[in-house]
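For this view, one protein chain was removed and the others were kept in their places.
Chain IDs A and B follow the sequence of writing; residue 1 opens each chain.
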């Protein structure tokens, strides 16, 4: 185990992972991939919390990670259920097909 | 011993890049597991062994397994990867790439403006986490419990295999 580490590098890693996740959400048209990318983003946020907690040697960072974890679990379960429904009803996972979010514009 | 961190960080970045570029869902999920494992190592190095274990068990284990179940149930395979190939062209890459880059640059700049401090790692053991969790954060725990309950019920309800159902307003439009 290392004893000394510049905290900047850890935050840098978290930033890179977050940017990659965000890019993943935008470039993919398949909802499943988008959900995976969202998981990456959540994980990077958790990483930043752990790093901050380590920096001040407090338990709070880890606790926030636990909350993020439970949130991610709930989000994934509901999100996957939605994906299954979308697939059953539209026979596709292409978000560009699902334009009902627009609503009726008059 | 910094080298462990750099190796794990490199693995995490590379596998994440691969996750967002793979065309086959199962491949992407496998790289995702690798990414999670690398991050778990970093957690361990940062003196959070409990969280590192949770990362492996819950993220790499439970959540990714859920994804794989769905991939299996929806029978996503070659057709999907072919489709992905047509979808992932340069024009779709470009603007999101630029945006994400700007975001990254800004984040990096912000991190660099902070005083560069060196962490003296001290392990925060699970006991301290638990004391804090069931002390000042008790309300948060309760709320998380409610959220999970809602997630369970919501997933069970939404995931039901129903026959094709249109909203009644849409149905009128159809006719």
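We adopt the following convention: a residue touches a chain if its C-beta (ideal position, glycine included) is under 8 Å from a C-beta of that chain, and two chains touch if they have at least 3 such contacts.
The rule we apply is simple: contacts and distances are computed from a predicted model.
In the listed set "Monovalent cation/H(+) antiporter subunit G", "Cell division protein FtsX", "NADH-quinone oxidoreductase subunit L" or "Peptide ABC transporter ATP-binding protein", the entry agreeing with the UniProt name of the missing subunit chain is "NADH-quinone oxidoreductase subunit L".
Only one residue in the set B:18, B:53 or B:99 touches the chain that does not appear here, and it is B:99. Across A:5, A:22 or A:51, the residue that sits in touch with the chain not pictured is A:22. When the full complex is taken into account, the listed residue touching the unshown chain is B:110, out of B:62, B:94, B:110 or B:130. Think of the hidden chain as still there; on chain A it touches residues 22, 25-26, 29, 34, 95-96, 98-103, 105.
Residue-level contact of chain B with the missing chain is found at 95-96, 99-100, 102-103, 106-107, 109-110.
Heads up, the rule we're going with is that only the chains that are shown with their structure count from here on.
Against chain B, the residues of chain A that register as touching in their complex are 1-13, 15-24, 26-30, 32-33, 35-37, 39-40, 43, 46-47, 50-51, 53-55, 57-63, 65-67, 69-78, 80-85, 87-89, 93-94, 100. Taken in their complex, chain B has these residues touching chain A: 1-2, 4-6, 9, 12-13, 16-17, 19-20, 25, 28-29, 32, 35-36, 39, 42-48, 50-51, 54-55, 58-59, 62-63, 66-67, 69-71, 73-74, 76, 80, 83-84, 87-88, 92-93, 95-97, 99-101, 103-104, 107-108, 111-112, 114, 116-124, 128-129, 131-133, 137, 140, 144, 147-148, 150-152, 154-159, 161-162, 164-165, 170.
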